[in-house]
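Apart from one protein chain that is not included, each protein chain of the complex appears where it belongs.
Then we have chain A:
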Amino acid sequence: MVGYLVQFVTIASRTITSIMREPAAWLPALLTPMCIFAVQVGAFGQISGRAFDVPDYVAFQLPVAMLIAASFSSAGHAVVTDISSGYFDKLCLSPARRSVLLVGRLAGEMCGVLVYIAVLLNVGLLLGVRFGGNPLVGAMTLYALMVLFAIAYDAIGIAVALRTGSPKAVQAVSFMIFFPLLFITPWSVPREYMTGWFATLTSLNPLTYLFEAARSVFGTPDTAVITRGLVAATLFSAVTLSLCVWGFHRRLRAGT
């Protein structure tokens, strides 16, 4: 048990050190969501109250910015780099448990995500966004939602990295999954204003419930909505983590 813990901390801190030493890893994770946030609020902030009954568009967009920041955690990219450098083989040769290599890596990445979310939350607070209920519970809920999403999204990248060993494939798949995942949601307009096939697709997307839960934290907290968001995010990450574990076993069997 102690050995497992030491290995876990070792892998996680290596991940954190790598992120900190690579400004190209964390700088875009902070700047990109802020840019999109500013553009969205600038474009619709004045009309959102009249157009779709959202008077506080800053609070409405803050979870979107947080989610985009969370999507910058790049475990898949890091794993594929390790695979092509041969370092992954070295980790696999060590007696460290296979699960530690995965869980430690994800934990390190999540430390980065927590920092990004904290920065964005403070930007929101500066702009006048307030929690509807208990601030501590609200903040914890937000962190949990975003971290669960980041784990789910990272696990897809890791699964592709393990299966293909190709940096291009990791980038392509992450991209292809992320855009529909983000855009087929009530990310800019509430769900009540959607109709037809788009409304149907949106209701199938786990991110829809994640956004609604996060927004509920800033409005009047609705336990049912928040629980639904947490469950959706948990199920989503459970599915992609299973993919990841499958990729790991496949890799050992296939050897490439």
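To be clear about the criterion, a contact is a pair of C-beta atoms (placed from the backbone, for glycine too) under 8 Å apart; a residue touches a chain by one contact, two chains touch by 3 or more; residues count from 1.
Simple rule for what comes next: contacts and distances are computed from a predicted model.
UniProt lists the omitted chain of the complex under the protein name "ATP-binding cassette domain-containing protein" (options: "ATP-binding cassette domain-containing protein", "D-alanine--D-alanine ligase", "HPr family phosphocarrier protein" or "Phosphoenolpyruvate-protein phosphotransferase").
Here the missing chain is touched by one residue of A:F88, A:Y116 or A:F131, and it is A:F88. Considering A:R14, A:R191 or A:R228, the position touching the chain not shown turns out to be A:R14 (whole complex). The missing chain, though absent from the display, is touched by one residue of A:L31, A:A172 or A:L252; that residue is A:L252. Where chain A meets the chain that is not shown, the touching residues are 3, 6-7, 10-11, 14, 17-18, 21-22, 82, 85-96, 252-253, 255-256.
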